[in-house]
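Every protein chain of the complex appears in place save one, which is left out.
Chain lettering (A, B and C) follows the sequence in which the chains are written, and residue indices restart at 1 in each chain.
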């Protein structure tokens, strides 16, 4: 037992007021929606939580608030995303004090590092905390890929307890699952890709961290239960439905990255009345044009999430 | 009916003599092995067939020989890989004359092109032939990605009949399958990734083009039959076994790209006695060191392919 | 003496008729323009010559025609651009027979190769010909970079005699010049970047291969003579003027790669009456919109190349 749960652990969005401040009432609505749907954990301050846009004070407030809102009904894992080791360790110390159950850390970024430095980085994080550590493999943001062999080796030594794989490399992901299993499964392996979760489960994933799970947590919970029950036809049906819903991220006109992805999740939740605005952190603008908003509304309605 | 079969269509290796000439006796052995295993088609002159290394005379000889060897027992599809439109059309004309059932073409490469030029390229190929055309999406070689929307649109208009997806982008692949299905499935969608075939089938793939299928065609045929029978537990078991076998590509010391991948396939087949050498086309050197060869032998033996 | 001239060696454009056939009359006009301006050599079938778009028959005709047109007034170097070693060697054999003075070859492309294979590739080319070989470093097309150490080592051994650097890496370029000089200058080092030629000369370049030299060969010849005379103020003035002219490549609306670059060179030459059309090889469309054409005309006029 490595201390990281299996199942559905959505990366919590951070709802904002028009002025860019965190909207804690909407955050509370969102947390209740996820917990009520039966998610297995909540991952706060991930990429979907706009972690890179929030200053340290706001990050702390968000963790503190979510820990209080969840109130032990499921574990809370916190992103400790920053450029290099010492800065990440500072985030870990604060997350520890705020009572999270695990931390989620990427490879170093901004300054270029190689495999030796990446390994030294995770070892330094381990030396700094007794909390479980989930390695966050997200090359699109940090521009290096975590090798399956490294991850499994560090897990075997107790340095890492989990992986959130947002690498977009399914071949490597299957290898990670295979090597982890051979090593006695020291890692909880989670996929971060919303529309290939069924295949990830076949490959050996222990769960997923779907940004789209903010919009439809019940869908992901049902897919996970279908997988656990061996009902793979049902699993595929749920995944196909969620893949249709995921089309919302391709509708925003003229937007890339989180402005499109997280932006469409926020817009959907605003339309559904869960959060008050679809405001994004500066310098990102919200999805404001009618064409994009109508396209999102249509897709969300067809998914049965709007009356 | 778009003229492209579903199921298992291995990309045929091109066995060589020590001097680099094609070893047609070994090629015959390999073809018999594949046809005997019940593959649904054979794809000659793909990346695994070292197409980029062969001059036009040799390419023609290989097509001619394989068409004769297969002798109608399954369709033969030929890669018409070259830099830009006019050169590809020349390959298409020769492939037509040599009697293949479809051609497989990439986006233009070497010179940079954008989406408009890629579309014009495929339209020009269509104007040049009545053969079915399979678009080969392989960004690691051509350095551009074929957008799902473009592929489905071209298929709807009759320009394309199939896709071989070696893009390494499973999220895009599911989208391709989804959009294709909504459009009435004008495309036969094939995955080129050996170890995530089960997930690809869930996503909606119509079959696969596995380089590893040269080494173990029966395994891929069994996985396909399990999928068709709805026996997904069996499908996963077969995939896990093939993923173990695929580890041979990670064993060669100091090699990258086809020198490691195709090189390990050839080495396995040489060890199994199917082909005579593991020679690769210049400038690639074969896998010659004992450590790598022994590692491959061990894996192939554990997969039950060596006595 | 390595057999490769210093100075200005423009990569000759390939003028086309409306139907895509080579326009040999326009080609003749262009050759006379370059030779008349006093260029030191002509590089035929480079990227600017649309080599990747031409089939082998056309490639041969272009070489044959240019060799005849130049008629010994300066050396003619021919691109032997193709995917891998054996295909390149075929081009070399034909270029030899057609009477060129050197060949220009890239690293292998399409199939991934590493440093060992790239070295083996150039050694195999050397074994196949006695012509001087110019290594063409163009990562934007072949997606690997030729290391300065490798180039100088191969030159010291007589494998390579020149380099055309289109790598876009000026730091590496200075290193190449420095290492080459320390080794006794076995390489003729040529830059392929039109607007940083003055800096390249300071860094140690022996000349340049400017696509823009098709449009204004005299400007590049003057800049080279100013450099040789130590008149660096003049050199900078000429370069600044040519940098203004190079702005034509940024004007085409909605075009990338050679459709913008070579396309604007052809459009300028058409406007100047040197060639008959600005047609590009399929799948590239010519620059046809008035906004782009007028912008090019304005720049060419300001450069004093139109009356």
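One rule holds in what follows: a residue touches a chain if its C-beta (ideal position, glycine included) is under 8 Å from a C-beta of that chain, and two chains touch if they have at least 3 such contacts.
No experiment lies behind these values; they were computed from the predicted model shown.
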{"item": "Where the missing chain makes contact, among the chains that are shown", "value": "A, C"}
{"item": "Among C:33, C:193 or C:293, the residue in touch with the chain that has been omitted", "value": "C:193"}
{"item": "Residue in contact with the excluded chain [from A:4, A:74 or A:118]", "value": "A:118"}
{"item": "Contacting the left-out chain in the complete assembly, out of C:240, C:289 or C:302", "value": "C:240"}
{"item": "Per the touch definition above, residue among A:155, A:284 or A:303 touching the missing chain", "value": "A:284"}
{"item": "Chain not shown, touching residues in chain C", "value": "168-171, 174-175, 178, 193-196, 198-200, 202-203, 230, 232-233, 235-236, 239-240, 243-244"}
{"item": "Sites on chain A contacted by the missing partner chain, in the whole complex", "value": "20, 47, 50, 52-56, 58, 81-87, 90, 108-114, 116-118, 120-121, 124, 140-143, 254-259, 281-285"}
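The rule is short, and it goes like this: only the chains that are shown with their structure count from here on.
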{"item": "Category of the chain touch graph - line, ring, star, complete, other", "value": "line"}
{"item": "Interchain centroid distance [CA atoms averaged], chain A/chain C, Å", "value": "49"}
